[in-house]
Each structure stands twice: as C-alpha cells, then as structure tokens.
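Single-structure report; data block below.
Of the protein chains in this complex, one is absent; all others appear in place.
Letters are used for the chains, namely A and B, taken in the order the chains are written, and counting of residues starts over at 1 for each.
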C-alpha cells in the first residue's frame, strides 16, 4: 500500500468532530500505534488504551472524543465519536484509489457461449469462461480465470475474484462477492453404501445465494441433492469453509474460517460460528445461536443458545468444565486421600469394636 | 433445477411396485415433504415419518410399501421397496438431462504438448493445459482450466471439473472424479530442521489413485517423498481434505469434509472418518475403523475400532466421558462435602475420644 495524503486531505475525507495540534508531514502509511513513526497515521480504539498515545511517533492519530492525552509536537489529533468509523471513511476512499473497479468490457480472451445475457456495464476478465444460458447482472465484475457453468445467473454488482468456480445452475443475488478459489455448486457428498462399496447418489439440485453475501477464499459450497443449498441475504463466510449439500443458512450469519457444516442442516438468522466449528448433518440451529471456536455441534440448538466445546455445551458449563479439568489431578489425589483416611478410620473402628 | 415431468414419465422412469390415487399436475420440483406444494414431487424415507404425509401438498410422493396413509385428492402415491432407490432412478435420468456429458473434442484454446495420447472420445475444455508425456483414457472429460502435469495418466471415463490441478507423474485409474479446486501431487511437507532453519527434503514420488475414486472440491493430496501416495479403489473423499505425503488409503473408504491425514499413515479398507478428523503421521488404522467427527487419532487402531474424541478413545468410553464431564461441577461439590463431613466426623471423633 503506497499512499501520500496531506493532513488537509485526511480531514476533508474523514470529517472529524474536532482537531488539536498540527503536523507538516505527508501521510504515507496507516499502522498500529505501537509501530507508528513520523509520516504515519494511526488510531486509538478506546480511551482506556490512552497510555499508548504518549510514546507513539504517529503524525496523525484518530482519537475518541474523551481522549485525555494532548498531541505532541508536530502531531495532529483528530477527534471522533468512533475513531474506527473515521478510519473506515479514510480506507474506503483509499480503496477506490488503490483498487479501482476494472473498466467495463469483455476481455478478448474470454470464452462466452452464445445466448448469455451480459450487459455493457459488466467486466469480464481474461480467460474467463461463461457457459451457455447464463445471465450476468449490471455492473458485475468477473476477474481473471473465472468459470461460470451453464444456466447460472448473477445479480447486479457482483464481484468474482480470480480463479472462482461457479458450477451450472447456480443463482447469485445482487452484490455477492466471491474470493479467489471459491467453488460454488460442487457435487454433494452422498452415496448409497453396502458391503461391496459406495454408489453415487445423483446431485441435481442447485445453490442459491442471497444479496450482499460475501464468501472467502477457498470456501466450497455443495449443490443440493435436489432442490437448493441456500445462503441467506447478508451472510458473511470466511476462508476455507465447507457447506454441505442441502444446507440452508439464514440471513446475516457470520461463519469464521474453516467451519464445516454437514448436509441438510438448517441455520436461522444472525447465527455466529467461530473458527473451525463443525456441525453435524440434519440439525436445526435457531436464530442468534453462537458457537465458540472449534466447537462440535451434534444436536439441535434453541434460538440464542451460546455454546462451546466439542461436543458443544452451554458456554458457562464449558468454562466450568475447562477449569475443573485442570483440577482433575488434584481431585484424584483428594479422593485417594479420602479413601486412605476412611480405610484407616474403619480399621481403627473395627479394632476398637 | 428446472424440470417438467408428466406423472406417466415419472412412473416409466422409476418403475414403482404399485400406485394409488392420481394427479393431473406436471412435476416441476423435487423437494422435502414439509416444503412441498402442488406440482412438487417428494418422498417418505421411512414408515415412521408417515405423519408428515397427511399435511403435504406434494402432487406425487414416493412411499414405502407398508405406508399406512392414503393419498389425498389429486395426489399420486408410488410404492417402492426403498423410496430412496426410486428417487435415485429419477435423479439419474434428470442428471443426464440437466448436466449432459460434454461433446467429445479438444477446445481450440487447450494447450496440449506433443506426444500426449488423447483418444477422440475425450473432451478437453477451454484453457486446459496438458503437458508432455500424458495419456488420457477413453471417454474422459476435462472441463475448463484443468492442468495436467508431465507424464501423468488418466484412465477411462474420468471427469475432472473446472480448475483441477494434477501435477506431474500422477496416475489416475478409471472413472475417477475430481471436483473443482482439487490439487493432486503437490509437494509433501518435509524438511530437515536445525537451529538455523529448515531445508527442504526433495519430494520426488507420485500419487496413484484407484478406479472409481471421487475427490471433493478443494481437497489436496501430496506426492510422496519417494514411491507413491496411494488412494485405493472406490474410496470417496469429501471437500477440503488434506492427505499428506506417502499416505496409503485402502479401498472403499469414506473421508468426510476437512479431514487431515499426516504423512506416511496407512488406512485399511472401508475406513470411515467423520468431518474434521485429524490423524497423526506414521500410523496404521486397520480395515473397518470408524472415527467420529473432530476425532484426533494419535495411535494405531485395530481393525473395526470405533473411536471418538480428541484424543480418540473407544466410542462408548468417549460417550461416558462426555456425560461425566458435564457432571464434574457436581462431583467437585460432592468431594468438597465428603471432605467437610469427614473433617467434622474426625473432629467429633477426637473430641469424643
């Protein structure tokens, strides 16, 4: 990231509530407070970390309104209700500058079947392949090496990064973002097994992805056996996540990296799954369920359950188990001692009888 | 999935044992019973779920022979020994219709080295690359963006989906299916380490994959240090699985999503590993071993062992531990009470002495 911003430009873009101090430096980097030197912009997340301010070399710092520290020499403090929002404004502007939307148009090397509907506002990058019967919405961008299988449709303003695979019969809503290596619509994992082996159950369903869904690099989402695998509007999925066939994920869920969800499981809305969580098949998790990282979920969960552990139990119970497990060596010693004491006492007892 | 089937066509394709009722509806979807409305086809997996039948709006339902419920008005029930098999017949037919085999031939954009043997029955999609010395078996299909490295061979009827990478020196049997993003023959993870760092151990072996193996999206299988990493005939591997170098997997195994197997481990036949299972290196798991989801296996396992947990222990022991862990808070209280009671008793005892 190479940037060059005057203090005036920073103020103009981020619109702070107020400012103190001043700097003559051009901003060339945005870095955490601890790493910041002259020419850097940084920010203080919360008042309670104010001590970090006194030693920072940053030329501009975004601080909360109630920040008690004064700017040093040649240092500019900009005050925000929420410094993170100020930073987001700055980064949005920089993003457009550093990573501009590609120019609309179809690269001459793209292989596009006849009968596809691709508006002029769409960008199709080099070596993309779009099979027959596909529809691409206005302003969508397909970066390089993207594959779109037959009879798929993309909404408006979608962004498919390089090396994305969208298999046949997939339907994406508007503003869907798919990062590199994502595979949508691979066959579900279903076989009829007997003593001689496993015969494949045909997987003829599709995948339907709602508006404003974002899916991280290398994530795989299988097509349904029949009907559809569904990802609800606004849901955000991190990298290397596995979503099995016929899974239905609600709206505005958060799935952290390396989560795995087995076939036919249903998630409500606003479900949050920590990294590496695994969920068995054919379950129902109510809206608002939260599961801590590495949890293993093998039962249905009521809405707003907060679970943790493998197998997952209520969060507070899990915390107790974690503490008590560490005290197991001590507990065994205590029980050993009790038994020894009792044996002695009973011996004594029988002697005295 | 857009379909349009008359009841007569459904009966012809699926060959039920018998039928009751009748419908004038054309079938346009296959969906679960609970979601089904007029124009839908659905099925009842087992007699015990018969209650679901009374409220379904499905126009055609596949039911088991002993189904006690009668069809409603304008509703057709088709009776099967196993409704799932009837559904498989229907879906197989639909699959051929919805996802037909691509036409044989080599796309003009494919880059194929001289000296490759590619029969006329083979399909090679756009932007595929086949390096020198490769042999492709009859009727195999390489979809778009597939890479096949030097001196590799594919058997007959293989299907490689878009964006598959097969590195040099790989040998695939007949009817092998590789889904998008699969990487076969990446370097094994081996280094000689000392205090100054890690120097790479050359990985010059290959990968050998048996007949009828299917490998899910994003799965990676490393080449051997020397000799071969081996996947046995009929084994099915789900998405995002990692198979380390020199691993040997037997025949007809099932590896669920996100399993990881470290280097040089050997699995027998018909081994079943749940999702996210991890297996350490240099182990031997006998034929018929089963491991529950998220298990961590650090020891050799006898044939037909059924294990669960991290670290994995016999399944029933693990179930007991899970139950007893939840009772740990109570156990600590009980031991506290015993100690208090004993202290009191002994005090009393010494007083009374």
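By our rule, contacts are C-beta pairs under 8 Å (C-beta built on N, C-alpha and C of every residue); 3 or more make two chains touch, one makes a residue touch a chain.
The structure displayed is predicted, hence computed values, not measured ones.
Note on the undisplayed chain: of the listed residues B:206, B:232, B:250 or B:292, the one touching it is B:206. Among B:123, B:242, B:290 or B:305, the one in contact with the hidden chain is B:242.
Of the candidate positions A:6, A:26 or A:95, contact with the hidden chain is made by A:95. Within the complete assembly, residues 111, 127, 129, 145, 147, 149-151, 163, 165, 167-169, 181, 183, 186-187, 189, 191-193, 196-198, 200-206, 218, 220, 222, 225-228, 240, 242, 244, 258, 260, 262, 276, 278, 280, 294, 296, 298, 310-311, 313, 317, 320-321, 324-325, 327, 331, 334-335, 338, 341-342, 345 of chain B touch the chain that is not shown.
One chain of the complex is left out; on chain A, the residues touching it are 1-2, 29-32, 35, 84-85, 87-88, 91-92, 94-95, 98-99, 107, 109, 125-127, 143-145, 161-163, 177, 179-181, 212, 214, 216-218, 234, 236, 238-240, 251-252, 254, 256-258, 275-276, 293-294, 310, 322, 325-326, 328-329, 331-332, 335, 338-339, 342, 346, 349.
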